[in-house]
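One chain of protein is taken out of this complex; the other chains stay put.
What follows is chain A.
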Amino acid sequence: MSEVVTTTPGLYPLPDWAKDDLSDLKGHQKADLIDGTESEEIEDAYERVRSEYVDHQQSAGLDRIVEGQGRWDDMIAHPLAVADAVETRGIVRYYDNNNFYREPVVTDDLAATGDVAAELDAASEQVDSGLQAVLPGPYSLADLATDEHYGDDGAFLDAVADFLADEIDAFPDVETLFLLEPSLVENPPEDGEDERASEAIDAVAAAADAEVVAHTYWGALDEKVYAHLMDADVDAIGFDFVANHEDNVYNISEYGTKDDVALGVVDGQNTLVEEPETIAERIEWVGDNTPSTDFETIYATINTETFYLPVNKYEAKLDALAAVNKEVMLA
């Protein structure tokens, strides 16, 4: 019997009032985006955004509560975008989406900023249990950035992993940590790199005193990349069952998976809202098609970040996902 825990990978869309207020306060140009030194007015607006995110997750009844990452103008590249040794340069495409972020260029020794820890501290005031941290995984963060300091890919990946581990050291108590690793799918590591990617994830996970989920999306991992990822000491690997269910089931069947698993079963990039029954069926389908495995905890999650959605649909999706617990129990 598996326990279903409902959660999300965060990076929520800003409420419409905040889209207006913050664009008025900050401006529309790339120099106006978050750099970690916001005015009090801007901080207050984000405080209100964070509070609304937490309220909604709690009233929906999600099992894990994220801070919502409303400040992450550069999506999962955010932790580097606010770091001292980083210059944010031109606007570049965010994976295959019609979205863009500022290219973070690392020009000096990376040092943790405590930026994400401060967000979690603020959220923790509203959350008694189930707080979940969200960070980019080291492979994806290094992939989204440009190195002009460390000089070789391996050294850079290690530095990014150390940077993330140091950020985690400053975290308040969290139940779960989601490490988002879309680059493992979108720009997979080559031979040799795959092992290093897994070791970097391992190094980051080791810093966390929480259940760690390495969450992948926009498809399934190449077999070899998956096999290496299984060597990382994480509690669960996350799979995007919206984008590709067959290859993900294949990987799980062929190589097994961790005791726990995260299943991306709600589409974070389409406004069609899934019924709780549909979400439950998708979870059961994975169980039925991986007979050799017996998951202890199933993190039922939206597959991707949700900032792609208009606010009404993202909220409806969180509500549907939170309602799934009972459905699976009934089944």
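By definition in this document, a residue touches a chain if its C-beta (ideal position, glycine included) is under 8 Å from a C-beta of that chain, and two chains touch if they have at least 3 such contacts; residues count from 1.
Definition applied: contacts and distances are computed from a predicted model.
Undergrad: Pick from "Peptide ABC transporter ATP-binding protein", "Cytochrome b(C-terminal)/b6/petD", "Methionine synthase (B12-independent)" or "Phosphate transport system permease protein" the UniProt protein name of the chain that isn't shown here.
TA: "Methionine synthase (B12-independent)"
Undergrad: One chain is left out of this view; which of A:D73, A:E211, A:D240 or A:D260 touches it in the full complex?
TA: Of these options, the touching residue for the absent chain is A:D73.
Undergrad: Of the residues in chain A, which ones touch the absent chain?
TA: 13-14, 16, 19, 22-23, 26-30, 32-33, 73, 91, 93-94, 96, 98-101, 269-272, 307-313
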